[in-house]
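Sending over a structure as C-alpha cells; questions will come in a sec.
A single protein chain has been omitted; all remaining protein chains appear in their positions.
Then we have subunit A:
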C-alpha cells in the first residue's frame, strides 16, 4: 500500500457525548455535525483549521442522529430521536428553524434531500420510510409512507441522477423505491447481508450501490436489466462484489467519493479504511483492494465518514468519543 491516509486535524466537536454524523455543504465550505448533546454545530475553515461558527441548540429534545444539506446549500435538515425532523434555513452565519416535520411514531434515523431539491426522505425506528415534497412556498407535504421493512430503518439515500430512493434496515435488507402514480413503492428488495445494514452510498454514476453491515462486510450491488427487456418490468439488483475479512467489527458508514471513486468506511473497531477499485476488473464483477487503513483513527466507534464534494482526497470522520477528524487521502498510483 503506497497510498496514504494522513491526519490533518482532530478536534472535540460534541463535548461529553457522541458525534453521530458529519456532512459537508454542497460547496464544501462548511461542515455540519450533530450529536448526543442534542445540538447541531456548523464548522467553517479558518486557514488550516476548522472553527465552530454556529451552534443550533434548541431544535431538538433528544439526540440529533443525522443532518443533511439541501442541494442548493441554503437549507439544513436534521433528524432526531425526538421523532421530529427540523428544516433550518441559512441566514448569513445563522440558521433559523423554518418548519418541523412530524409524523413518525418514534426516533427518526435519517433524512436525505433528493438531488432535485424538492423531495426529502426520512426513515425511522417505526419501520417506515416517508417521502416529503417541498413546494415554492417552502411548504412540506407528505407524499408517501412506505412500510417495506419489517424492522428499524437505519438509512436512506437518493440516487445521484434518477428519482430513485434506497433504504436499509435492521431487518438485514436494502429496499429500492420508485414513484408510481404519485405514490412511492418498493420496487426491489436486496437480500444478502446476514445482519443489520447500517449505511448505503451510490457510486458517482449511480450504476452501483454499496452497503455496509453489522456482518462486517461491504456489498456492492448493480442494477441488471431483466431478460427480454420488457417495458415496465423492474430491473433486478444483484450483489456483484462482497468485501469481507477487512473489518473486525460492524461497519457503520460507507461513502463513495464523487471525484475519485474511492470507497471509505467507518468501523466499530475504531478504524477508517479506504478501498480502491481495480481498474482491470470486469465491470460486472468489480474488485476492490484495501488502499489505506488507520486502525485507531478514533478511540471509540467511528460513526460516520464523508468525502469532501470539491477537494479530492479530503475526508472527514466522527466518533462516539465526540471527536471529528479530518484526513487527507493520497493515492500513490
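The rule is short, and it goes like this: a residue touches a chain if its C-beta (ideal position, glycine included) is under 8 Å from a C-beta of that chain, and two chains touch if they have at least 3 such contacts; residues count from 1.
As a convention for this text, contacts and distances are computed from a predicted model.
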item	value
Per UniProt, the name of the complex member that is left out, chosen from "Protein LTO1 homolog isoform X2", "BRISC and BRCA1-A complex member 2", "allene-oxide cyclase" or "N-alpha-acetyltransferase 50"	"Protein LTO1 homolog isoform X2"
Among A:29, A:147, A:189 or A:300, residue touching the chain not depicted	A:147
Among A:51, A:183, A:278 or A:311, residue touching the chain not depicted	A:183
Of A:128, A:211 or A:250, the residue in touch with the unshown chain	A:128
Residues in subunit A touching the chain absent from view	102-103, 128, 130, 141-147, 182-183
